[in-house]
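Below is one structure, written out as structure tokens, with a few remarks after it.
Just one protein chain is left out here, and the rest sit where they should.
Chain lettering (A and B) follows the sequence in which the chains are written, and residue indices restart at 1 in each chain.
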Amino acid sequence: MNETVPIVLLDGVEKSFGAVRALTGVTLELRAGECLGLVGHNGAGKSTLMNVLSGNLAADTGRIEVAGADITGRLTPQNAAAHGVRCVYQELSLCPNLTVAENARILHPSIAGIGWRGAARRLIGEKLDEVFPGHGISTDDIVGDLSIARRQMVEIARAFAVTTAEARVVILDEPTSSLDAVAAKKLLDHVRHYVKTGGTCVLISHLLGEILGTSDRIAVMRDGGVVALDRASAFDRNSLVKAMGSVADAEQDRSAESVAIRDTAPVVVQAMPKTVETIALAAHKGEVVGLAGLSGQGQTELLVRVFDHASGTKVAGEVALVAGDRQTDGIFPLWSIAENIAIGSLRQFLKGIFLDHAAARRFADGWRGRIGIRTPDIDQPILSLSGGNQQKALFARALGSTAKIIVMDDPMRGVDIGTKQEVYGMIREEAAKGRTFLWYTTEMDELRNCDHVYVFREGAIVADLRRRDMTEERVLHASFRSDA
Amino acid sequence: MTGVATLIRQPWLWAWVGALVVWLATAVFTGGKGSGEVLSAAMTFGAFFVIVALGQMFVITLGPGNVDLSIPACMTLAGTVAMKSMDGASAMIPVGLLLALVIGAGVGTLNYSLIRLLRIPPIIATLSSSFIFQSAAIWWNRGLRVKPPEALADFTTAKIAGVPVIALFVVVLAILGHVLLTRTIYGRGVVAIGQNMRAAHLAGVKVERIRAATYIMCATLAGLCGYLLAAFSGGAALNMGEEYLLSSIAVVVIGGTSVAGGFANVPGLWGASLFLFLLVTMLNTFGAGAGVRLVLTGLIIIGVIVAASGGKART
Partner (left out) sequence: MSGRLSPRLLRSLLPPLSLAALLIAIFWLQPRTMSYFGLNLLLNLAIPIALATIAQMFILCVNELDLSIGGFVSLVACITATWLHDTPLLGIAALAGLIAAYAALGALIHLRNLPSIVVTLGMSFVWLGLAVLVLPTPGGNAPEYIRTLMTLKPAYIPFPIIASVVIALVVHVGLMRSAHGTVLRGAGGNPRSLECAGWSLLKIKMGMFALAGFFGVLSGMALVGLTTSADANIALRYTLLSIAGVILGGGEFVGGRVSPIGAVIGAITLALAGSFLSFLRLNPDWQIGAQGAILIIVLALRVLIGRAEARK
């Protein structure tokens, strides 16, 4: 193994989604026989970068070389696999209706002909035994019947398995997120073994202990770029957290006011995540409550339960929701901007039993002005708007309703900074009028607009921070498991 | 000229243009002889199509996978039970009507309960329930063909100035359907659910209530159609609903309603119903047999759906 020749070379890779720059010129090399740890907060660009490398996304600019061959622009998932790049994704890519062995066959076309089943069983079975001894999985189990942890093990073993196609670079994106500590340890040991035999591994994890203990080098990403890259021994937990965090801007002090609300205003929302050991969430009238933590730690589920007035929550009054995942949770793609805004408040436009469309339109037009949706005509289709303006329409839908409680599901994803400032102001204004906000956000800046912050981890609330106690470091420390 | 531009963009326009072209082609072929009668017949038969298609339209608009396959069975059951209980007595006409509507509502309730309780796709729920309703109709009917009350039969065949009364009645029904779709919270909810069920729920739309109401309404309309059709054709026949299964879906699709849900219009239903009937008439006049008529109908349905999919991309 020649240490000087990189197996993968990324040079100035950029990628934008609309107005959002997900990668801002990343230059990175992977060497044979090393494990590179990749860390960063949500939206720092880790997953986007790995999707570019595995061929799922095409880079806008930049050069990509694998094993000395320039394959810029020709990188497809198949091509990447042919060059030995394997990826274990966060969302599992197994076919749930097939058995473990059959799934191995899907990824390895060379397993065919008479006796293919035996070959597939041996391939995946031996790899499972090697990586996760005592895994308890039969190669004839249907994947859909396996627990998430076992599916993850199969997915990992499948990526490391070698047939005619080599596994040169294995990308592990949060591989231990659903494994228990014992299985995670086995995996990390295997990663070390694998790199010792000349393989290359990229390990993405939010468990800093894992990263520090397994990697040879660590790259820290922030805002779409690599901001720190050094030998693993040069970092420790604190320096990693510091490198990931964004520079704190001058903040106005609102803590005194926040304390006043907590102490005097009545509680309007009480809710508890469905996990065993957890803190309960409470929101008082007129309060902006932040739900922090890494993405997907149970924040959205809690918001939806509050919205549904589900059992286990105590909610005083109507709730409106601002969706963050606009495409799946928010907009109605065939409707105009006006229709998208008015759907949340139809009862206000009833004349007898009929809807007064003119009134609905006036209402939507009023909100266009108040919230600054940039369009000449609110009868235009909602899809004619930019992402940020679509989001404003969703805010208008919720704020325009009669609900006194508003829950927001990371609503600023992909929204430009100008829009954000406008919306922050509007939220403060509405809160001052007595509305209560539950605001799930993965961005530190937004938490500074909150009166009280709850940090989520693995479905539970692990920290309950008053505004004056909340610092970026405390939130980050609570977000990352301390035992790992 | 914006009026013309808006008109061109109306989804129902093409069904109407198609109906007009087909009618004119027939008229040219026959030298205008009998064109009036053809139109009158088209309005009568079209009316029956529109009644069931109206319900089917609301169901299809609920989104992918939503379709009611129990319409023919429901029509037959309602028609048979109503005819038999009226037994030709004019005094029983309202009772028969009420029975037909109640049966329809019952069918719809059962359909929705199956969808909800067994958590099975609407297609399979309405399919399996339709087997039962069809059997119930056969059992109730016992091969008898009970004549409808004369007054009712007269109503279904009556004309005012050459226009069938039943067509006028269904025009009013269609207007009600149009208002329901565009001017009520229910209608907005149906369209919202069809575009994105989860987003509709999170925007405060009462999703399950609306779905239940839609399936019940669809079956009730089928019951009404069965009642009127049985009266029109001199009694309920066991296969009377047969052609309405595919036709109800075809009329909805040709009428410009999106089969993927979330977009519907009522005027297109009338246009498509007239078009389908006039197409058959035209092919008849041209001397084409039943086979050619069916093949062309099928190809037109596929052509419309292919053209519609090219027009707008759904993500």
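In this text, a contact is a pair of C-beta atoms (placed from the backbone, for glycine too) under 8 Å apart; a residue touches a chain by one contact, two chains touch by 3 or more.
Given the structure is predicted, the values throughout are model-derived calculations rather than measurements.
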- Query: Considering the full assembly, with which of the depicted chains is the omitted chain in contact?
  - Reply: A, B
- Task: Among B:Thr26, B:Thr44, B:Thr61 or B:Ser130, choose the residue that contacts the chain missing from this document, as touch is defined above.
- Result: B:Ser130
- Message: So one chain is hidden, and I want to know which residue out of A:Arg63, A:Arg117 or A:His135 touches that hidden chain in the complete assembly.
- Response: A:Arg117
- Query: Where does chain A touch the missing chain, residue by residue?
  - Reply: 56, 77-78, 81, 93-98, 102-103, 105-107, 109, 111-113, 116-117, 142, 145
- Note on the structure: Hidden partner sits against chain B at residues 64, 67, 69, 114, 117-121, 123-124, 127-132, 134-136, 138-139, 142, 246, 249-250, 253, 259-260, 289-302, 305-306, 309-310
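The criterion applied here is as follows: only the chains that are shown with their structure count from here on.
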- Quick one: chain A and chain B, Cα centre-to-centre, how many Å? 46
- Show which residues of chain A lie in contact with chain B when the two form their complex. 304, 307, 320-321, 323, 327-335, 343-344, 346-347, 350, 353-355, 357, 397, 401
- Message: Quick check on the complex: what are the chain B residues that touch chain A?
- Response: 179, 183-185, 188, 191-192, 195-196, 198-200, 202-205, 258, 262-263, 314-315
